[in-house]
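Okay, handing you the structure first.
Complex shown without one protein chain; remaining protein chains in place.
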Amino acid sequence: MIRLQNVRKVFNADKANEFVAIEGVNLSIDSHGATVLKGPSGSGKTTLLSILGCMARPTSGRIMLKEREITSLPERFLTEVRRETFGIVFQQFNLIKGITALENVMLPAYPNGEKHASLKKRAMELLDLLNLIGKAFSKVEWLSGGEAQRIAIARALINNPAIIIADEPTAHLDTRLSREFMEIMRQLKKEGKTLLIASHDPIVYDSTVIDRIVEIRDGKIVSSGDIP
Amino acid sequence: MIFHPGILALLLGSALTTSMLCYSAYEGVRIIRNWDIRSGSERQLELERRTYLVSTVMSYVLGFQLLSLFLFIYTADTLSPLFIGAMCAAGSLNVNGFGYSALVLKIVSCLLAGLWLVVNFTDNRAYDYPLIRKKYWLLLFITPFLIAETSVQAGYLLGLRPNIITSCCGTLFSTDAKTVMSEFLALPRLLSEAAFFLSAPITVALGLYVYLRSKGAYLFSIVSFIHFLISIGALISFISIYFYELPTHHCPFCILHPEYGYVGYPMYLAILVSAVSGLGTGIINPFRNIASLCNVIPRIQKRLALISILSNSAFVLIAGYGILFSNLSMAAY
Partner (left out) sequence: MGAIEKQRNILDFTLSSLGRRKGKNIALVVVYTFVIFLLASVLFFTHSLKKEAFLILQDAPEMTVQRLLAGRQDLIPTHYIDTIRQIRGVQSVAPRLWGYYYDAMSGANYTLMVNAELNDRAGEIIIGNGVSMRSMSGKRNQALRRNDIIPFKTYDGSVLTLKVRGLLPFASELVTADLILVSEADFRKLFSIANDQATDLVLNVRNAKELSTIAAKITQIHPDTRPILREEILRTYDAVFDWRGGVIFMVLSGVFFAFIILAWDKATGLSAEEKREIGILKAIGWETSDILLMKFWEGSAVSMAAFFMGIFLAYLHIFLASSILFEPVLKGWSVLYPSFRLTPYISVYHIATLFFLTVIPYTVVTIVPSWRSATIDPDSVMRM
């Protein structure tokens, strides 16, 4: 589904503080699988995830999404690809404070120009699916950790993406909520979504949901084997 | 110089927009020199970000230019009592040599800014930005026009000397200033009527052809431009007199006055919009064979043709309303 060829990402190029985040990365992610990017903080995991998720462009190398080369797509089009293909769950959920849970879920679809009413209906259906219907009109700062996490998942699903990306999703959750998160992931995988999770939490990478672990260290892939 | 708030507003507005445009032109030069879409270098990413800034600036520039065109005429109108023999903008624009040049430059820069936005809109629909260098060259071409417009306008406004009483002398004996422009534009009525009633249906028909068949963009573009000139001539030589109900009053500006219900504004706006959309269809036509644009351009041309058809029809409808419901009967003249 996604193929990276010899991808390299440099920050502050040609300056004293030049920093190579990832280098020489070749990686191929298949559809319908669940992959974990594992590695210590500062290993280039987040950079790799943001390149895979079309949030950043590599300094060099090539990226293919399905059969389309998206390496040098300008931001205007890359964003479109990202919006249609990826749903993203962040480490701290990154919900927008001061507005309702429902609005948070609807936000990623605003630029699509969908009718407000039909968008709202879809968002409510998603909230219903995740048992959050009662919280639709609560402000997000009043939600519990578990609820906030499920709102973040609902938001990632609103544009019906093929791939779900999660960046350290369990870092701020207790064990029970972490397991609950993985159960939701299992459900999504069953529905045919491709999962891509960056984590160094054993609850995540030891979970039976996961098909494959890619290990990164110092910007390079050290192992990318399938789980037997 | 006359210390008039309207003059201050025009000078300030023009200075600001022109300096923004000059900055954009500078960014344009950088983009022309360094653009490399295949690269993922930080410089390229930065240049891509700059394109957003330039697009934003240009949209504002067009908006401001359009507003300032009308504010300019309105100010000239308001100032007319200060000059002997000036009854409206037609007279006060004639007070010094820069008045009409400033007006023409303002119209030209409106058209150019509109065309740039058409090209930019087109380019932004293609994933590889194929027109990027061309559109920034176009930007560099437009910039001198705006600089000229700002300078000529400043020359006009700063050079205004009102005919006022001073303590040392009484009545100022000056000959009535003639409004050269309107006499020049007051073409023989029959000729301009014929030209207008011929070019209006032809332009609309060609617009429909482009809309339905996606062909004939160049011809449509040229005809639109001719029609633009004919429309202005027609407005002055025979349409306006029906609104004024005076067979000899050929003023291009009085029609903007409240006593005629500001009817001049939608009419001039319609003329400008149809000129930009008509010319726009042609200006993007050479690029229709570029792979990433071959699906995009016909769609944009269709939309532009539709806008042109609508604004032309709006103009004809307003003019027709004025002619049919006027108390002026031309039979007598």
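Which chain is which? They are A and B, in the order written, and residues in each are numbered from 1.
In the analysis below, contacts are C-beta pairs under 8 Å (C-beta built on N, C-alpha and C of every residue); 3 or more make two chains touch, one makes a residue touch a chain.
Because the structure is a prediction, the values reported are computed rather than measured.
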| item | value |
| --- | --- |
| Touch partners, limited to displayed chains, of the chain removed from view | A, B |
| Residue among A:Q5, A:T79 or A:S138 that touches the chain left out of view | A:T79 |
| Selected from A:L49, A:I63 or A:L126 as touching the chain missing from the view | A:L49 |
| Interface with the undisplayed chain - residues on subunit B | 2-10, 12-13, 16-17, 20, 49, 52-53, 55-57, 60, 64, 67-68, 70-71, 74-75, 78, 81-82, 84, 162-165, 168-173, 258, 262 |
| In subunit A, positions touching the absent partner | 46-47, 49-50, 53, 55-56, 75-76, 79-80, 82-83, 88, 90-91, 94, 96-99, 103, 107-116, 119, 155-156, 159, 167 |
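Definition applied: only the chains that are shown with their structure count from here on.
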| item | value |
| --- | --- |
| Whole-Å separation of chain centres (CA-atom averages), subunit A against subunit B | 49 |
| Residues of subunit B that touch subunit A when the two form their complex | 37-42, 45, 48-49, 124, 127-129 |
| Subunit A residues touching subunit B - in the complex, by the definition given at the top | 10-13, 57-61, 71-77 |
